[in-house]
Structures are given as C-alpha cells and as structure tokens.
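With one protein chain removed, the remaining protein chains of the complex are shown where they sit.
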Amino acid sequence: MSWFQFVVKVYYDMPRVEEKRLMKALEDEGFEVKPFNVTREPLPIGGVEDHIALIRAVSMFRSLYTAAVLEANGITPINSSFTIIYSGDKILTYSVLAANSIPIPKTVISLNGDSTIKAYLQIGFPLVDKPPIGSWGRLVSLIRDWHEANIVIEHRSMMNNPQMKAHIVQEYVEMPEHRDIRCFVVGGNCLGCIYRIPKEGEWRSNVALGADVVKLDESTEACELAVKAAEALKGEVVSIDLFERKDGLVVNEVNGVPEFKGFMRATGIDVAKEVAKYVKEKLKK
Amino acid sequence: MSWFQFVVKVYYDMPRVEEKRLMKALEDEGFEVKPFNVTREPLPIGGVEDHIALIRAVSMFRSLYTAAVLEANGITPINSSFTIIYSGDKILTYSVLAANSIPIPKTVISLNGDSTIKAYLQIGFPLVDKPPIGSWGRLVSLIRDWHEANIVIEHRSMMNNPQMKAHIVQEYVEMPEHRDIRCFVVGGNCLGCIYRIPKEGEWRSNVALGADVVKLDESTEACELAVKAAEALKGEVVSIDLFERKDGLVVNEVNGVPEFKGFMRATGIDVAKEVAKYVKEKLKK
Amino acid sequence: MSWFQFVVKVYYDMPRVEEKRLMKALEDEGFEVKPFNVTREPLPIGGVEDHIALIRAVSMFRSLYTAAVLEANGITPINSSFTIIYSGDKILTYSVLAANSIPIPKTVISLNGDSTIKAYLQIGFPLVDKPPIGSWGRLVSLIRDWHEANIVIEHRSMMNNPQMKAHIVQEYVEMPEHRDIRCFVVGGNCLGCIYRIPKEGEWRSNVALGADVVKLDESTEACELAVKAAEALKGEVVSIDLFERKDGLVVNEVNGVPEFKGFMRATGIDVAKEVAKYVKEKLKK
Partner (left out) sequence: MSWFQFVVKVYYDMPRVEEKRLMKALEDEGFEVKPFNVTREPLPIGGVEDHIALIRAVSMFRSLYTAAVLEANGITPINSSFTIIYSGDKILTYSVLAANSIPIPKTVISLNGDSTIKAYLQIGFPLVDKPPIGSWGRLVSLIRDWHEANIVIEHRSMMNNPQMKAHIVQEYVEMPEHRDIRCFVVGGNCLGCIYRIPKEGEWRSNVALGADVVKLDESTEACELAVKAAEALKGEVVSIDLFERKDGLVVNEVNGVPEFKGFMRATGIDVAKEVAKYVKEKLKK
C-alpha cells in the first residue's frame, strides 16, 4: 500500500482554525482525511483498524484518553499519550525536563496549603505560583508578598480537584517587556520561534490574554533548546515556551496539542503544511 | 559504600499499617529509614541527595508528583511516575495492558454524556461504568437498564472534574460469588494471590466495601498474568486485580501504591519484608 | 405621576422567549421598559431610583441576589427574595407548604449519606430522591431498589456543593401516564393549568426532557390548590406543579421565576400580557 492511500483521522472536540488548516493540508498532501469528534463517538479499546492519528482535542484529558485508546489498538498517535500527559501536567513536564538536564525556572512543588508557605520561603518574593493543570495563563499568579500569598493559598484550598491543590512555586523570571519565546518543533526540526509580548497591564504573555506575537529573527539558540525539550518529552508536534533568564534560556512549557494561529501570523510559516509533510515523511520510512 | 549505609525515604500522606510495616521491615534489613510527609514539606526540583524512595501517599496525585520530582533529581522511585500515573488512571491502565496484548474486560471509552449512550449500546446491559480516577470501588456502577443508565450519566455530568466526565464502559464479568483475584508482584516475582469476596448484598469485591479475603491455593495461572501486567506497567511493587471470565483470566486493575493488609492477613506472607528484601537485592546489583 | 410614566426593569441573564414576550407586553401596556443584564452590570446596595422590577434570571442565585439588592433599595421586586429562595430550594418549598397545611408528597429530608439509608427505609421503594437545588428534572431520581439507592448515594456524596449533599426522599406518586399538572398564578388569580406528559421512556414530565403539554379543561380544583400554594410562598407571578395522588392533589413545586412557553402553547393564554396587566393594576392601587 502506498502512502497516499492512508487514512488520517483528526481527533478533535472543538474545531479551531488549527484543526481546519491541518485537515486541508493533509488533503493537499494526498491523504484521505476523516475528522473524528471525540465528544460524539465512543472509543472502543481493541478492534480499530490501522490509520494515522492526529490528536487535537482542546481538553487535555480528552486528548490524553484518545491517544491512549489508540495506542491500545496498535496505533502511534501524534502525539503519544506519554507526551500528552507529561506535557499536559506542568509538574510532570518540569520533572522530565530537569531529569534530562534541561534548564527550567527554579521550582519547588508543594502538595498542600501548609507546605506551600515553606515553598514560598524557599523561593522568596516575587514568585510565581501555578497549578499543574491549566492553559491560557489561568490561575498563573505572580505573588509579591504574604498578603497575596494568603489570597492564593486560601482560594486554591477551596477548589476540589486534587490537582488544583498542588502548587508549582517558582522564581519569577524577569524578562524584557515580560515577553517569552515560543518555538515550534515538528519531528525534531525547529520551524522557528516567536516572541509573545503581553498587552499593557498584563504580565503573562498568553495570546488568550491579549499578547502580541513577533517573529524572532535569530532563533538558533532558542531552537536548539526547544528541540532538546521536545525530545525529552518525546513530542513529535509540539510548541515549547522559553524564558530569557539573565544566565540564559530556560524552558517553561511544552504543549502537546499546540495551537499555532499566532505563530503562523508572526512567522508566515505554514505549520499545518509542515505537519502534513512530516506525516508523509514518517510514513515513507 | 555498602548497602546498609543507604537511606530509604518513605513518602506518605496518611501513615497506614502498610507504611509502618514497610519502615519496620526496611530497618530490619539494615537501612536507615526516614519518613517524609509530603503534605508538610515542599519538594524542590533539583538538589536532592541520593537515596532510595518508596512512594506511599494515599492520594494518587500526591504519589505521582512526588515520584516525578524525585526522578527530576536523578532518583528512581519505587514506583516510577510512569507506573503511578498509568496505573492510577484506569483508561491509561487498560490501554497499556491492551497494547501489550494482555486480556482485559471488553471496554469502550466515552468522553462525555452523549457518546456514553452509544458506548452502552455497544456493550449492552448489564454493564459496568466507572470513572478513570478513583479507588475503593467508588462510583463503579453496575448498570442493568436504561433507567439506571440515565441516573449515572446525569450524575456524572454534574461533576466538574474533567476526569469524572470520562466513562469507562465495560462488559459486566460474571464471577463466582462476585469474587475477584488479587496478586502481589514485587520486582517481577509473584508473591501469591487472594480471592476478594464481596459482603452479602454488594457486588464489588473491595475490602473497603466489606469484602472478605481468602488465599488462592493454586495461583500459577493468575501469577503468570499478574507478572505480565506488572511488566507492562513497569511496576516494581504492585498488586494486580484479575477477573475469572468464562474464557480465562482478564486483568482489571494494577495498583501502583498497593495496600496489602488484607493480602497479608489471608496469605500470611510478610509483604513488607519482601519489599525490603527486594530493595536490598536491587541495590546489590 | 401616572402609571404610564413608570419604568419597568426586566432583570435577566439569558434572554429567553419569556423575557422578550414580557418586555413587549409591558411596552404594549404603556410602560417604559429597560432590560438589565445582571451578568454585565453590578448591583449597588442603596441609591437605586424607584422602578418596577421583574426578576427573570435563569440562575436561581442570580435572581435571588438581584431581588434582595432591590429590596435593600426599597423596591418590591416581582418576585420577592423570599419567594425566590423559598421556592428555589425544594426543601424550603415543601416546608412552607406543609407549614401552611398544603398537601405535599410524603417527604423525608436527609442531610448526608448515612441518614439517607434510613430515609429510604422510612419511605420504601419505589421512591424519588432529588437534591434541593435544580431544574429541568436534573438529578431527580426514581429509585426502585437498594442497588439504585447505592448508585445515587455514592454519586451525590462525591459532589462538593453542600446543597447537593442533602437528599429529598419522597414517595413515588404514580400518576396516569406519569403526567403532572402545572398551573399559572398571577397576583392570586389562576390563569389555568396544563398537563405535562413525559415522552416515551421517560418518567419525568419536564418539558426540557421532551414532555408534551396539553390544556386541562376542568382546572377548578387544581387552580384552587395552586392559588393556596402561591399564597404560602408569597408569589406574585409563579407556576405551581401538582401531582394527582390517589387521595387527591398534592403540590410538588413552586417556580418563582417561571417559564411559560409550553403553558402558552397548550392554553393559548398570553401569560406575558396577563403579567403586564397585573403590574398595571397593582400600580393603580
């Protein structure tokens, strides 16, 4: 069977620009593309026929469970369940990165309210506290003193989800204009990087919080680190967020189901096409 | 440095009989034992000195995060973060087992209410529905008809935790007296197996729900499957739950932070001692 | 100042057919109508100028808080905060009805899992269990035996909202075709009643669950009871749900922010106009 007869299923929950672009690009490369809404159809363990699987659900757990079921059926989804859960949970991400000697912000984990105070003492103000699960900057808190510390600890302790009770306590990495760097890595190749520059009055560089995106002209160093991070997380199609710390770049995050609208806009790179081409290359081997 | 100079830290949140037994047994083997309450002390990523780590927190996420942070620090905890998350989440467990050709109950995953109805149609009544996260039989529901199906779907849809919205829909495996089989595997060796027999009026065989425990005299077959399951999950110290299906044994669960009070009572096997001996053997290599 | 110079504010969160109809009808009666989105604008305590207030937020708590703040400002909203909270919480409703010697289904309240078993024993199967807060039939469960009892008790115990931990345990009132009766009362006058007939396979008569609506030709008796219930709850514009028990009618529910689309369809009565006329009459006094 030649590659162009292959079926690619795109597993989604809410179709974003990204999913539409990916489907179009895969078709352009000659694949037969089938969208699969994971909220509509159940996923049987066993008995699924061979296909290429792109995991694209917005909900991390939906992506994770879809990837896992596919793996049960002998399929190697892009990305794997390992990549999705280890990049989807920030404590796991930082741990894998550190285990692979990749620099990260100075980080202390606390598993409930009491020990959080000790974690704050170890890091010192200003510090960043965030829960392991979440996106778009949600609940990522810059804490400047004990007054703010108390607010965050109290509010978090009232959330019932066990993951919300865990605190990632970090040094606050001061960056020029609060901007961070996002690189896109496909199959071990770095497509390029962008700056994400927070909007006025916001310290977090999430596009969902109004950040601007600007292409990085010189991205060699960032790309090098991003590729290492992607490798550590075994990610085939991932974006990686980096911080410029005074002593060099550190990795803050790996996205296992990456959005790329902003990246495309800033760089002009057709990410969907690169992914489709990567899928084709992979098949040929 | 000879093995007896090694420090073993036992990471716990609520000290149960199991943790106390383990600490005693480790001391008896000559280790220096240090209990570590993960709710009291924060866990820094990086900078931890070498030691042997036993992960024993009741809360799955606390165990997971502790293991991950230790791995970041170059330590190989017993069990690893991989074993804890993949055995702690039932969808991931079933997927890894199936991917390794280990028989499991017929299972369909549904990621929200709508597709759950389809999953029920695929499995047929009576069926079992359970969420991916949970212990002690909690929310594991035997559903006999659409009336009960509606009750479960409605109640689950009102829970806010994203994992609670996922449904594991399974064939109901009819077992003699509803009993299941639990085996204990340490370092690839099966210590033995027990039956767990539900109390009158309960169909689930959880000891927390009043089940009785009885030693399995002939456990060769069960042990063989248990060892395979432990291997698939890369578990060093795990218990494995099996069901006797008409066509043979299937694996239902792997416990990455296993309780063993009931197992000890039924078999007379000193699990804690076996674990301590395993730790020693491992070190010698 | 003559009545037609009065401003009527309609407080809403999601504008339904009902709110649109009400605004139109009030304008037709000559009022100046101002919609007020309670999710967009804050509500100051004190300093609000005089107006007529119709409370129409879908969320019970939003309606309640809006009514309360208006009362703080000397306004008498339709309905009052008392009517909204006492009809919005089913335990409070049943209590007020019973205190006013209005017949209700045989009911036992249990405040957590343990005592729920005793409540079930007091009522006997089949029985109905429902939480105090909720609409559209959600979580209203018909329980036929201990197996179903366990499912409901376990699921409810996992919900974190304190109100979800309370159980209203009731005799199951067998009705012809499972239909119940809904009457509409405005300013102490009963506009009429309808049957709500559940769709095939559903025992609950909620329109949101697919029920059909049919006009009641002879509604004298139902209306009489409905007016008494409205009075007990001090409701100016309310709908009342009744069950036909073998020994006569019993009141199941009072809706303090009533929907009336189905009622209009079945009876041809222009509820919005009746409400507008009532507001005008009230002002004249």
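In this document, chain identifiers A, B and C correspond to the written order of the chains, with residue numbering beginning at 1 in each.
Everything below uses one rule, namely that a contact is a pair of C-beta atoms (placed from the backbone, for glycine too) under 8 Å apart; a residue touches a chain by one contact, two chains touch by 3 or more.
Just so it is clear, the structure is predicted and the values come from calculations on it, not from any experiment.
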Which displayed chains the hidden chain touches across the whole complex: A, C
Which residue of C:Ile104, C:Ile181, C:Val257 or C:Ala276 touches the chain not shown here: C:Ile104
Touching residue (missing chain; options C:Val10, C:Leu54 or C:Ile91): C:Ile91
Omitted-chain contact residue, chosen from A:Ser59, A:Ser141 or A:Ser205: A:Ser141
Among C:Val8, C:Leu54 or C:Ala68, the residue in touch with the chain that has been omitted: C:Ala68
Candidates C:Gly30, C:Pro44, C:Gly124 or C:Gly248 - the one touching the absent chain: C:Pro44
Absent chain, residues of chain A that touch it: 138-139, 141-142, 144, 146-148, 151-152, 154-156, 158-160, 164, 201
Contacts of chain C with the absent chain, listed as residue ranges: 13, 38-46, 59-62, 64-66, 68-69, 71-74, 81-82, 85, 91-92, 94-99, 104, 106-112, 114-116, 118-119, 122, 132, 160-163, 165-166, 169
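Everything below uses one rule, namely that only the chains that are shown with their structure count from here on.
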Arrangement of touching chains [line / ring / star / complete / other]: line
Top chain pair, ranked by number of contacting C-beta pairs: A-B
Distance from the mean Cα position of chain B to that of chain A, given in whole angstrom: 29
Centroid spacing, where centroids are CA-atom means, of chain B and chain C in whole angstrom: 47
Between chain C and chain A, distance of the C-alpha-averaged centres to the nearest whole Å: 46
Junction residues of chain B - those touching two or more other chains: 160
